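Right, one structure below, let's go through it.
Just one protein chain is left out here, and the rest sit where they should.
As written, the chains take the letters A, B and C, and residue 1 is the first residue of each chain.
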Amino acid sequence: MTDAETVTAIPTRWVGPVRVSGDAVHGEIEIPLATYESPLWPSVGRGARVSRSVPDGIRITVAGESMTRSTLFVAADAAHAHAAVSAIRSRLPELQAAVSAQSRYARLEGMHEEVVGNLLFTRFSFAVGDASGHNMVTQAADTIMELVLSWGLGLEYGSISGNFCSDKKATAVNGILGRGRSVVADILIPHEVVRKTLRTDAASMADLVVRKNLVGSTIAGAIRSANAHYANMLLAFYLATGQDAANIVEGSQGITYAEAREEGLYFSCSIPHLIVGTVGNGKHLAHVDEALDRLGCREERDPGANARRLAGLIAAAVLCGELSLLAAQTNPGELMTAHRALERKERGA
Amino acid sequence: MTDAETVTAIPTRWVGPVRVSGDAVHGEIEIPLATYESPLWPSVGRGARVSRSVPDGIRITVAGESMTRSTLFVAADAAHAHAAVSAIRSRLPELQAAVSAQSRYARLEGMHEEVVGNLLFTRFSFAVGDASGHNMVTQAADTIMELVLSWGLGLEYGSISGNFCSDKKATAVNGILGRGRSVVADILIPHEVVRKTLRTDAASMADLVVRKNLVGSTIAGAIRSANAHYANMLLAFYLATGQDAANIVEGSQGITYAEAREEGLYFSCSIPHLIVGTVGNGKHLAHVDEALDRLGCREERDPGANARRLAGLIAAAVLCGELSLLAAQTNPGELMTAHRALERKERGA
Amino acid sequence: MTDAETVTAIPTRWVGPVRVSGDAVHGEIEIPLATYESPLWPSVGRGARVSRSVPDGIRITVAGESMTRSTLFVAADAAHAHAAVSAIRSRLPELQAAVSAQSRYARLEGMHEEVVGNLLFTRFSFAVGDASGHNMVTQAADTIMELVLSWGLGLEYGSISGNFCSDKKATAVNGILGRGRSVVADILIPHEVVRKTLRTDAASMADLVVRKNLVGSTIAGAIRSANAHYANMLLAFYLATGQDAANIVEGSQGITYAEAREEGLYFSCSIPHLIVGTVGNGKHLAHVDEALDRLGCREERDPGANARRLAGLIAAAVLCGELSLLAAQTNPGELMTAHRALERKERGA
Partner (left out) sequence: MTDAETVTAIPTRWVGPVRVSGDAVHGEIEIPLATYESPLWPSVGRGARVSRSVPDGIRITVAGESMTRSTLFVAADAAHAHAAVSAIRSRLPELQAAVSAQSRYARLEGMHEEVVGNLLFTRFSFAVGDASGHNMVTQAADTIMELVLSWGLGLEYGSISGNFCSDKKATAVNGILGRGRSVVADILIPHEVVRKTLRTDAASMADLVVRKNLVGSTIAGAIRSANAHYANMLLAFYLATGQDAANIVEGSQGITYAEAREEGLYFSCSIPHLIVGTVGNGKHLAHVDEALDRLGCREERDPGANARRLAGLIAAAVLCGELSLLAAQTNPGELMTAHRALERKERGA
């Protein structure tokens, strides 16, 4: 590099508070959004207002957590690759011991494999505590490969990562086998709130979710994804909290599902592979540390609990922004009118 | 929002210079990377060194540019939706005139449509000059919808965006029909440079690209994407230059293809839908303006030429980082050794 | 081969008639289904009964037709590949003339291309009359490649088919760019018919279509496809009419979309790339010829009209079977009860 380190300053605001409930996180909490796209702030802010008009607010359900790395071995042929799978499987405890020996937090939890011709892809999943775990699993995979290659199974080194992980790529495997935190955020919004705060109605919202997010994404050729703009909220929250924001690529694969019910609008955002951490790269920076502290993610808790809390808050932010944008899109012209009003306001008009 | 605006400070370095050639950009140019992941800097830096050891450096080919928005209309049934397509198609000039009338830069260039039952998805593509064009095409789509709905075709408003655009979502449509800039970066690296600078050989690189990027991505269930980590370089470059970085979601869909040739390693990164702009949201901020200026993207040029230059430089950065990481992954243990060495260095050891 | 030719006898029944309306086909027509899975007959038969209880029956909308073949050229690098695209594009008339000269029916209509590194994929689309067109487009692609390679553009032969066609593979490109016939079949079914013939209600059907076909397919990692079992009807109809039934792979990618309306259940099947023909391989066999004749696809019509009629009837059959199975699945236990009743009946009980 040719230059001293400088900083890129991303405009940031705390919006909300958002009201959330669930095991992972509970209460009314303001959330930080770092973005060049200022319309995001009032949009998420409107969703947060909705959350505060419902007793339980946005409910957060965390279904699973792990981090993965896939190693690639090369065998002579499929028979040898297949035989190696059995051998590795039978010696998993050795691999688990080795991984635990070299890391305080990483725990090898499982292996999934696929043989393509003479290529053996092994996808290892790990518990990684409060870290996002990128480096932890690469280090662990290194240890695993070295050990497996020493076992005389006829395997050669292929790659420390075989793209079957999958990191920062939109694929199907992460949602099916798990990677990061799997979080569902949902809310049941009374019709009056839908009408007054979101200026729309439950049936229009449910229709739009089907037509745009599900049918529209299908014809666009999306893979395991059906939402309007999860990526926007993820990016802004990730940047403000020191996350590796390139993980929005797979993080933004998720499904918005809604139902028009008698009691109101049921609205949900299912986000199956959120990569987040409260420790590790970037988390020591002063403004990140402060943000995590303000979010209540710096408490003494069981390993993983702070990261789970953060994941829950991010999911809530995603729901707020998704809800608000979709509501706007049910009304012809509203999106641009709102944009223009905001721009006038920003310009000090 | 509950708070005054602050900033999130992302550590940033200029690396390179990278040597590039092509119509869109030519010369030796340093590139800025804003990231919490500091190993990215030396990684891209190594790729830049490789580029400088080849007379033409990284060649940049820009194949197309446009920006899109898909509107959703609702008809009574498929026959009416289909009839409406013909009607809209025959009156495209009216729509083009209306779009041009309300914007200095936006030009309606084409329409692609798909009928699903009674739903009509119309995907409009526009020339948008040097802007990324998100707002421009939303404004244009607004104008188009209002006009089409006034024509008495039996259509109702569905949504200003039907997810067939597709913005910030990983889909197949953008690569097939085009969105943003389509850029290929490629280089032919002499064997000696591969050996000395990348510490690997052409055959190992070509094998890894096939096994990891192509086969590995296939079993992961990727869609129109086969690369190691485009998202990392895109994010860092996007943040440093004021882009809407949520567009790395689709931007990172691309294909690395390599060949071991007699003359050396042919290595290419094809990035079919890069959304970038040199004007618009975020570009007025002082540090962004400065970065764009330093990159030579603030010159008086034909509309679109500054953005094309920026797209070319981003593609070059992607190639540098992709080349370097893949080279490291051909050698067992190298990735973690490099990480650890870097961490020691960062800690001042 | 080591053996004389024999035949495999697939049990076949004509079911219906199905009532259809539209430009491509109109009237009450029985349809043939060749299948080892006998429950398919009464299932499609029930759908046909529904069609006959609605004045217009199933409406057929044919949106487009073409056949494609993608050739693969290899250049030195992306710049040369990109330059070749312009050259080929500018000489398309020569290619069109050459194609027309060697075939009575094939007409070259367009080219779509993508450059990946130094690889140039050119996807040519053709009008092919009443044939499915596999051989016609391969022959045409041969002619095109020979000509293009003679132009001194620095291209080398890669493959007569580059998998960007895509034939008998489930991909996104066919639906987006077109291949075969694009057909939508839809129907508006009065509530009473839904209740009596389908033993369900419009709301349950609309919910099931969203939850199972759209959400379920999304999490399964489907690509541009959201239906219950198009493949079953396609296979049976294809076999009975001498089609190349391996084309059910891509043919079965399609979207079922339904709405619960005041007037009844709106139900649609959108099938964007049906490969069908009434002439060519297999069509001369006596039982195939007879089947096509009985279907009214042996009339003197404009080129393509017989194949369009066939495509419309196939789409109607798809709708009948899809409607019936989904209706059964709205009721717990109905599917197995029906299966068992049928098995008893088949056994002569």
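We take it that a contact is a pair of C-beta atoms (placed from the backbone, for glycine too) under 8 Å apart; a residue touches a chain by one contact, two chains touch by 3 or more.
Since the structure is predicted, the reported quantities are computational estimates derived from the model, not experimental observations.
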Could you tell which one of A:L147, A:L177, A:A260 or A:L285 touches the chain left off the display? A:L177
In the full complex, which of A:E5, A:D77 or A:E156 touches the chain missing from this view? A:D77
Looking at A:V50, A:L119 or A:L335, which residue reaches the missing chain? A:L119
Full-complex touch with the removed chain, picking from B:L208, B:A226, B:L295 or B:L310, is B:A226
Footprint left on chain B by the chain that the document does not show: 172, 175-176, 210, 214-215, 217-219, 221-226, 255, 257
What chain A residues would touch the chain not displayed? 22, 59, 61, 63, 77-79, 82, 85, 112, 114-119, 172-173, 175-177, 184-186, 188, 221, 223-224, 255, 257-259, 266, 268, 270, 272
Mind listing the chain C residues that contact the chain we can't see here? 1-17, 30, 32, 34, 36-38, 41-42, 45, 70, 72, 74, 114, 116, 119, 121, 135, 138-139, 142, 145-146, 149, 157-173, 176, 208, 211-213, 215-217, 219-229, 231-232, 234-235, 239-240, 242-246, 248-249, 252-253, 281-282, 285, 287-288, 291, 329-330, 332-333, 335-336, 339
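Everything below uses one rule, namely that only the chains that are shown with their structure count from here on.
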Between the Cα centroids of chain A and chain B the separation in whole angstrom comes to 21
Contacts with two or more other chains, residues of chain A listed in rising order: 172, 176, 215, 217, 219, 221-226
